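In this view, the complex is presented without one of its protein chains, the others remaining in place.
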Amino acid sequence: MNMTTPIEKREFKIVGKSVRRDDVLEKVTGEAEYTGDVKLSGMLHGKIKRAAIAHARIKSIDVSKALAYPGVKAVLTHENVPRVLHYGSPHPRSASCTKDQFILDDRVRFWGEGVAAVAAISEEIADEALDLIEVEYEPLPAVFEPEDAAQPGAPLIHEVGPGGNLVLDPVRINRGDVEAGFAQADFVLEGTFSGGRPHPAYMEPNVCIADWDGSNKLTFWTSTQTSFMVRGILAEVLGLPLTKVRVLVDHMGGGFGAKQDLFQHEFLCALLAKETRRPVKMEFTRHETFVAGRSRHPCKIWLKQGFKNDGTLVARDMKLVYDSGAYGSHGPGVTIVGTTAATSLYRCENVRLEGRCVYTNTPINGAFRGYGVVQSYYALDIQMDEAAERLGMDPAELKLKNVVRAGDIAPSGHPILGHGLEICLQHGIDVLDWKKLRNRDRTPDPRHPHMRTGWGIGCEMHGSSAYPGIKEQGNATVKVNEDGTVTLLTGAAGLGTGAHTALAQIVGEELGVRFEDVGTIHGDTDVVPWDIGAFASHTTYLVGTAAKMAAGKVRAAVLDRAAMKLQVSAAEIDLSEGKVFVIGDPGRCMTVAEAMGPSRGIPAANIVANGTYEPTKSYSFAAHFAEVHVDTETGIVEVKRVIPVHDVGRVIHPIAAQGQIEGGIQQGIGHTLTEDYIIDKKTGRSLNAGLVDYKMPLSMDMPDIETIILEAAPDPGGPWGAKGVGEDPIIAIGPAIANAIHDAIGVRFHHYPITPEDILKALREKGA
Amino acid sequence: MKRIVELIINGEPRDMTVDSCRSLLDALRDDVGLTGTKKGCDVGDCGACTVIVDGEPVNACLMLAVEAEGRTVETIEGLQPGVDVLHPLQDAFMRYGASQCGFCTPGILMMAKKLLDDNPRPTDEDIRFGLSGNICRCTGYTKIFDAIKAAAIEMEAARS
């Protein structure tokens, strides 16, 4: 039985409409100011000297030639920066983090780590000065694979933490009785799965500008998803009160999760500016976005599940090992989220999970859309397809039978309230006429005798908000101005998703004013309410509810004031589209401006309200249906068509929601087929840190995407039932493609990316 | 060595004094103050810095500023036909959700303008081919294709 509450049918004025986003006019005219566009007078340029060795102790570092180079203003090394241990990931609220990073250390833990920083009057001079810094290293034995790093006696990368190169103590989850579950099973499937190292490759390379004023206050422009976290950690490490650190971020050229670390260059930029008493800008090269940025955690998974002959899943035993790279960063969060996610998706009462995260001498892995779950659901969904094959069942049927349902306990430990996976799956099956598709004529096209076609389904669910790992909080301040316009102040970052527009829609709808009359102030930590940051698909869900609460409060205050002026009680009037009117007598009305403005000796009103919302978690769902063509001679796989069916609860801005889904699919296709940031396993050197050899699907590679969004399962915690959408699409597309490849050529792949070479090798082994 | 480069930018005669090794991209952004053109990779792989030089789209990062001497350069700041008038592509990009983070948008708009100037009725394949040197990491391109098709239809209607 589907216990999901159907979505409330109601007429909206703004919500559910694809209003013009508040940030796009500037974007299409080139006027939008990104961090790298800020220019301050006297600004210096900072550059980082990076190690060309994966693991070493710095014996000596000589900067005298660099300092003497004309145009160089300052050089920093581990010898002259504060030695403060800090969290790489700015989520100190998450108890799982270990402080394991120094701004600069006398130790190198991965090839490409910064060992010194230069500020000079031009970028070219700073770059040239890097060559003049002489570093003498004492090489240390390095480990590049988690298996090697976890061996007893492996070189230790950190002295802090639980030891044995573990980033955190193993995450263990037990529900039911796994052994008893396997004892009931008619058959058992067991397999190992692995994922590569996809990189977010946001278009705007990381960049920041630091400027100290005469009162020793730091103003810091940076491309970040978590400006208040940047403020907090900078203040902590620099020993400043929060009043002396102001973080600014207006437009951002993408982040996809990875711009929520506190990066080495951000500290160094602030310190170089302090040292030189001049503004300093630091901008990554594209190469640096790879080596010094953050990628998805490579993962190895062992998965064993027991099934009954009717398809019932009776036991799940799973071990996951995530590769953290040289520092912890989001390793703990990813491990916890990715491991706990495996309690769900497909119902199973007997579950035993163990997640580990291991340091290696490779570039740091961090947060990336689909946070740990991309890896674990790839394994769960593919093995479900294998079970269907074993049972001689249609995978759609088996998935339908086993997907989680309303009332099941979610990974967060709560019963799922708004459940939509079954509906998404069924909808796709119906729209595509899946049975017919399964039974289609599979004779190869005589014009393309080597081409095989396949269809596959991938399922996923993903939480909006990082609860319970982080106890979250959304804040919003809403002010009504005396002319009837409304100002929303929010700390939520605008990394390109259109979140500010959605928030303004929510405020306008709840308050009863036109969308055009709501202005948004964001991106200045001195001005806007505290915000946890834009991540975990939570902005619309979490900050949206806070904005709705604040808007509700100011609405009540506006009604009170209008009631006084109209000489009726507040219960007798309503507010819509900027007009207050008497219910049943709409001729008696006034505009919000008239209600707010001064009249007959009454001064203009000052109406301000805050909303604070501390949510638990909602889940969004998707089933992706993908068609692939496989060239059996070259091994090349083309994704031809994707039908993503999503439940995101109430849709606030349809075009923006579709855009999230379609962009996530592009990244997920890349993950599954072509994208992998490759580290040489002998030296630790990056082999493809650039946009030619790190291969994202481009305009000619993208399939047709026919996005379907169902408002099937609203979550009572979100505004009018809205839930998150950002991360879901990247999770479901991977298994959909892998399952489609199996459908096309009868070969199972348990890893990503699935390369043409892998396809050919597998076809040969199969004897095709 | 510094050189003075005289050129036409968005219809206006300009001169810039630049180091001879400076890219046109850096000169436009830092010396002329036209920051709408973006630096996504600085090595010709992403198309974010696409500008039109003497009628042909190029990566501004792969051209030296001194090579622009005597040439006509069009950037995103010059795409609007008038102060309060948008190019149909700009309007379509807003309506169709073709711009998310917006960092690739200026380069893609310049490329799309050139595409429609040369080929007012592009097929889907023409559009995909025309944008193949511009990376967008947010949209999956779907909305960009929609916007360009819509703008082409509107421009065609406006001509007839």
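Residue numbering begins at 1 within each chain, and the chains themselves are lettered A and B in the order written.
In the analysis below, a contact is a pair of C-beta atoms (placed from the backbone, for glycine too) under 8 Å apart; a residue touches a chain by one contact, two chains touch by 3 or more.
In the analysis below, contacts and distances are computed from a predicted model.
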{"item": "Undepicted complex member, UniProt protein name, chosen from \"Molybdenum transport system permease\", \"Aspartyl/glutamyl-tRNA(Asn/Gln) amidotransferase subunit B\", \"histidine kinase\" or \"Carbon-monoxide dehydrogenase medium subunit\"", "value": "\"Carbon-monoxide dehydrogenase medium subunit\""}
{"item": "Option touching the unshown chain, where B:23, B:37 or B:105 are the choices", "value": "B:23"}
{"item": "Given A:393, A:409 or A:678, the one touching the chain that is not displayed", "value": "A:678"}
{"item": "Where the missing chain touches chain B, by residue", "value": "1, 3, 19-21, 23, 42-45, 47, 50, 56-59, 61-64, 66-67, 111, 129-130, 132-134"}
{"item": "Where the unshown chain meets chain A, residue by residue", "value": "123-124, 127-128, 131, 285, 287, 633-636, 673-674, 678, 687-688, 690-693, 695, 697-701, 755-757, 760"}
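Criterion: only the chains that are shown with their structure count from here on.
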{"item": "Contacting residues of chain B [partner chain A, same complex]", "value": "19, 21, 29-30, 33-43, 45-46, 48, 75-77, 79-80, 86, 89-90, 93-97, 99-106, 109, 127-129, 131-132, 134-145"}
{"item": "Complex contacts: residues of chain A adjacent to chain B", "value": "18, 20-21, 23-34, 36-37, 39, 124, 200-205, 251-254, 256, 283, 285-286, 495-498, 655-656, 658-659, 662-667, 690-692, 696, 698-700, 702, 705, 707"}
